[in-house]
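Questions regarding the structure given below will be posed in turn.
Left out: one protein chain. Kept in place: all the others.
Coming up: chain A.
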Amino acid sequence: MSDFGGMEDLLQDFLQEAHDLLSDVDNKLVELEKTPDDRGLLNDIFRGFPTVKGGAGFLNASELVTLCHLTENLFDRLRNGELELNPELMDVIMAATNGVREMFNELGQMVQPQAADPQVIAALRGALDGTPSVPSQGVAEPPASAKASADDPAPVSIGVSGEPDWGKLQSAVTGGAAADGEFIAKEEPVPVASVPKAIEKSAALVPPNSQAPSPFGRRTTDRPGGQATSARRTEERGRENTIRVDTARLDQVLNLSGEIGLTKNRLTSLRADILAGKNDSETLHALDQAVSQLDLLVSDLQNSVMKTRMQPIGRLFQKYPRIARDLARQLGKDVELVLSGEETEVDKTMIEDLADPLIHLIRNAVDHGVELPADRQASGKPVKSLVRLEARQEGDHIVLIIADDGKGMSPERIRAKAIEKGLINEEEANTLDERQSLNLIFLPGFSTMEKVSDVSGRGVGMDVVKTNIQKLNGSVEIRSEQGKGSVFIISLPLTLAILPVLLVLLGDQPFALPLSMVREILPIDRERIQEVGGKETLVVRGEVLPVVTLARLLGWPLEQPPEYGVFMQTAERSFILGVDSFAGRDDAVIKSLEDFKPKGVAGVTTLSNGQIVLILDMKELLSDLGMRTDVGGGGRMLEFT
């Protein structure tokens, strides 16, 4: 059940637009902190609130209307110079915009927003009352007592029925011009000294609590009980399922599908010719041409369709300066988040799945990465720390960089911490080089700061960041220089729809392995296989790797010893996968298996000869093995990518 019967479409549009607007406001607020007197900026920010308020009014979201209204009044005073911006006021404003965002989230779950935090409302009113009151204020602002009542249908929509008689007002203002049916203002408007009174009079005809007609026939009192609301909030945190696409891109898709239609017609007629026995070289040449053309067009079409899913990552980035700012303020740090490459385009699903890992990395940089201003000064660094968030496309990969100019990470301290937490033993620690040591922070249960959950946390660790990135077939790399800062480099494929795979054979049956995990392919010489602790291993360039046969992973009987090994590298371990033979590499278009999902199968793809191939989910297959501790010989494998 939703509070917005019949208005869901409108609500979705509103939210999408209003979210963008709010992100924009947030960024401008961060800028405003640097240049508090920028009138243009104040004007831009101000404009956001009446806009959201107007839309919210049509959705009957009265609490949102109230909050926007108060914030708007505050900005009106600021832009007119009646109030001055100070840090306390900035906090009030930030709290108000947070309130607006929370209400958007509630609306996103089809629930009318609850009243804003009374403290925020009080702070806003306090800020507004702090200066000599302006006569205009009373007209639109609902009395404070009306606020408290939850049954009040639309506290701020006074004026719908309650504005002064337009004709009379206009003739008063323009000296009678309007009364004649003329709509041209006099060049020199008549002084209006007496007009405010006239309005006051007509406005007074409307009781302040007038029951304005509810535009869409539903009242905010239809709101379901609080408990049900919060339960639903967690349940319905769905994804946005609409997308905005540049019409030029859609036109291209349309154009290409038209061309494909034409080529199909050509092929149909050629087929008729050929079936009728016409197979001279001219016909075959035409067939060859048509098929080549179709080939080209289809790959163009695939590209174009993929592009419709591509969104500039800036839409994601724009939320972060505000988050970084709030956190830095909370921690008493001076941090500027610098964005670049916002125009880089990324698959829409990926943008959504990147949101949390990126927030975590940014919080991590602000919280653990950069130092307090005093410490920075002591080490001769500029007081303001810079956190850089950058996106760019490199070949067929998207690279995201989160860099800070803080104190950097100490491999020794990380190793010590990992030992303390019991994640590795001392022996293992000694074998780790710097890169491997840094990678320890991605282990579940690792965090260098005790208080991690207060700020950086949300109870999510770096291991979740890594897991989420890997789900997108991406990888994370850390570089850190002590005293200079740390850099997290995320590398992602351009799209999730196409997966480069290696086709291996087990008997006659082909299987597809994600190419991103394959390091190299080597022949298995039975004589070089050594038994360590009862497990087969192979030494590759000094590294001892366990040999796991694909047959065993799949639970098939081993008919013959594997002839080839695939050097596989996943996040947790490296190993040699024993297979019978290869069928080459391919760009697989993944089709997920709906309704049932066999363990260890990520999806299926079709080969050019029409054969269906299973794409293996190595992680799942291995986790099964891991539990039986078949992999890794005696010790735990500790190789991080």
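Here is the rule we go by: a contact is a pair of C-beta atoms (placed from the backbone, for glycine too) under 8 Å apart; a residue touches a chain by one contact, two chains touch by 3 or more; residues count from 1.
To be clear about the criterion, contacts and distances are computed from a predicted model.
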Item to check | Listed names "2-oxoisovalerate dehydrogenase subunit alpha", "Anti-sigma-W factor RsiW", "Chemotaxis response regulator CheY" or "High-affinity branched-chain amino acid transport ATP-binding protein", matching UniProt entry of the absent chain | outcome: "Chemotaxis response regulator CheY"
Checklist entry - From the list A:36, A:50, A:314 or A:408, which touches the chain that is not on show? => result A:50
Checklist entry - In terms of residues, what is the contact footprint of the unshown chain on chain A? => result 10, 13-14, 17-18, 21, 44, 46-47, 50-51, 53-55, 57-58, 60, 69, 72, 135-136, 139-140, 154, 157-164, 166-167, 169-170, 172-174, 177-178, 181, 183-185, 189, 192, 195-196, 199-200, 203, 213, 215
